[in-house]
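As you look at this complex, bear in mind that one protein chain is not there, while each of the others sits in place.
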Amino acid sequence: MSDIILGFCCNYTSSVDEDTLKKAGLVPDGLRIKRLPCTGKLEINTLLDAFEQGAEAVFVAGCQVDKCHNLSGSQRAAKRVGYAKKILEELGIDPARLEMFFVSRGETEPIVEAARHMSGVLSDAESIHR
Amino acid sequence: MIVAERKPMNEILDMISGVNRLLVLGCRGCVAVCSAGGDKEVDVIASALRLGRKKAGQQIEIDTDTLVRQCDPEYLEPLKERGKQFDAVLSTACGVGVNFIADRCPGVRVLPALNTTFYGANMSSGEWIELCAGCGSCVLHLTGGLCPVARCAKRLSNGPCGGSVGGRCEIDPNVPCVWQRIHDKLVEQKQDKLLKDITPIRDWTTAGHGGPRRRIREDLLP
Partner (left out) sequence: MIAGSNLEQVLRSGNFAVTGELGPPKSGDFEVVRKKARILKGHVDAVNITDCQTAIVRMSSLTAALLALSEGVEPVMQMTCRDRNRIGIQADILGASALGIKNLLCLTGDHQKFGNHPQAKGVFDMDSIQLLGMVKQMRDEKKFQCGEEIKSNEPELFLGAAANPFADPFEYRPIRLGKKVAAGANFIQTQIIYNVEKFAKFMEMVRDLGLHEKVFILAGVTPPKSLGMARYMKRFVPGLDVTDEVIDRLSDAKDQREEGINICVDIINQVKEIEGVSGVHVMAIEWEEAVPEIVKRSGLGPRPEPQGVEPRLVSPGAIEEAVERARHEIRDEFEKELDKARSEAQASRGLLIKEKESASAEIAGLRKELEDVKRSAVKGEAEIKRLTTELEEAKEELQKAGSLQVVAGEATGGPASISQTEFNQGAMTESISSGKLSLREQDALSSLNLGLKALQKVLGLSEDQFEALRRFLEAEFLLQLGQAAPPAPAAGMIPAPAEAPVASTPEEVRETETKKVAARQKDVINLVAKANVLLHKNNVEEALNLFKKALEIAPEDEKAIEGLNKAKALLAEKETGPAGTAEAIPSAEGLPPCPEEITPEEWSRKWVVRYVAMGNVRLMKGDSDGAMEAFKKALELDPGDEKAKEGLERAQAGKGIHVPEVSTEKAVAPGEKEEVPPAEVIPEEKEAREPEAAPPVEAITEKEEAEAPAPEEEKKEAEAPKPAPKVQLSGTPEHEGVGSLEVPVLEKETRSLVERAGSIPEDLYREPCSGSIKDVLIGDGEKAITVGGETTLPFHLFEGDMPNPPRVAFEVLDSRPEEWPDVLTRYFDDCLDDPVKWARKCVDEFNAKAICLSLISTDPNGADVPASDAAKIAKDVVDGVDVPVILWGCGNADKDTETLREVTSLIGNKKVCVGPLSDANYRTLGATAMAFQLPVVASTPIDVNLAKQLNILLENLGVSLNHILMDPSIGAVGYGLEYTYSVMERIRLAALTQQDEKLSAPIVVNLGREVWKAKECRLPSDILLGDQERRGVIMESITASTLLLAGGELMIMRHPKAVALTEALIEGMM
């Protein structure tokens, strides 16, 4: 079982690459992490495309609300995630497959938690990609 | 500007069932300004439809483009041929754009991606309100610049109804009573005589109740 979970992290929230995390046995094998300069740069269609291109779950890990390097980047991301969730719902896709996390900078644990949470969401869900 | 909003994706998906090649066609006019049908929204709609189709296990080829406007003939010119390469063109313009494509591009099947809502303004980021009803016979000079036709739930012409309490409309406490505001404004501008005059019954033909409206300026005609 390697459901693909795609995580969008900003430069500041994660300094660890997915391989290290996987090697340490901390995250599901299907995890892919895409690093962005700032989650505020994320477009709604990028999130939707991630699903279309094979992800079963997507999460965005941005800076903590008041600690964003670009002030409101992560808040912006959260709003877009909210809108994308709405579209998923309209498409009959469980919006829980997309989640926003505000994580403290540079720590590894929140990313691990986020990945595990998404993995949990998928545990008894059917694949979008039949 | 004309304010519109996206139709629910499932409705659009139903609309395009059987369509295998689709052009999502945006408009950089009003709908782009009100974040309903510009380049960004076109991308989102295209992505969502691809995902929706994929989920249903069906193929679809989606192309995207955005025109400067969909309500002027010169911009539609290239679409006349290009549109035929697609099973359908999903227009994210207002109803004007969709109609105009249907009028001017024979052989092109055009579908609406948006619900055209009203003429309004951007209150704050993400919020638009209706300010004009396009009734074709403006009375704003009598009402302190505030339109009772667009902004009063009963389109009253002669002052507030009995449901105006505390400056709020009885319909919804979040809606201000426009007549209270008209009253206050006219009093403030010492124009309160206007409040005593009876506004006669309206002629609604200008509002479209006399059939589709047309405007001619002879000097500009070809």
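All chains are identified by letter, namely A and B, in their written order; residue positions are counted from 1 within each chain.
Note that contacts are C-beta pairs under 8 Å (C-beta built on N, C-alpha and C of every residue); 3 or more make two chains touch, one makes a residue touch a chain.
As the structure is a prediction and not an experimental result, all values here were calculated from the model.
In the full complex, subunit B contacts the hidden chain through residues 153-168, 170-171, 177, 180, 183-184, 195-196, 198-202, 204. Within the entire complex, the positions of subunit A that touch the omitted partner chain are 12, 15-16, 20, 23-26, 105-109, 112.
As a convention for this text, only the chains that are shown with their structure count from here on.
Centroids built from CA atoms put subunit B at 35 Å from subunit A.
Within the complex formed with subunit B, the residues of subunit A that make contact are 43-45, 48-49, 51-52, 87, 90-93, 128-130. Interface of subunit B with subunit A (complex): residues 8-10, 13, 40, 43-44, 46-48, 50-52, 54-55, 57.
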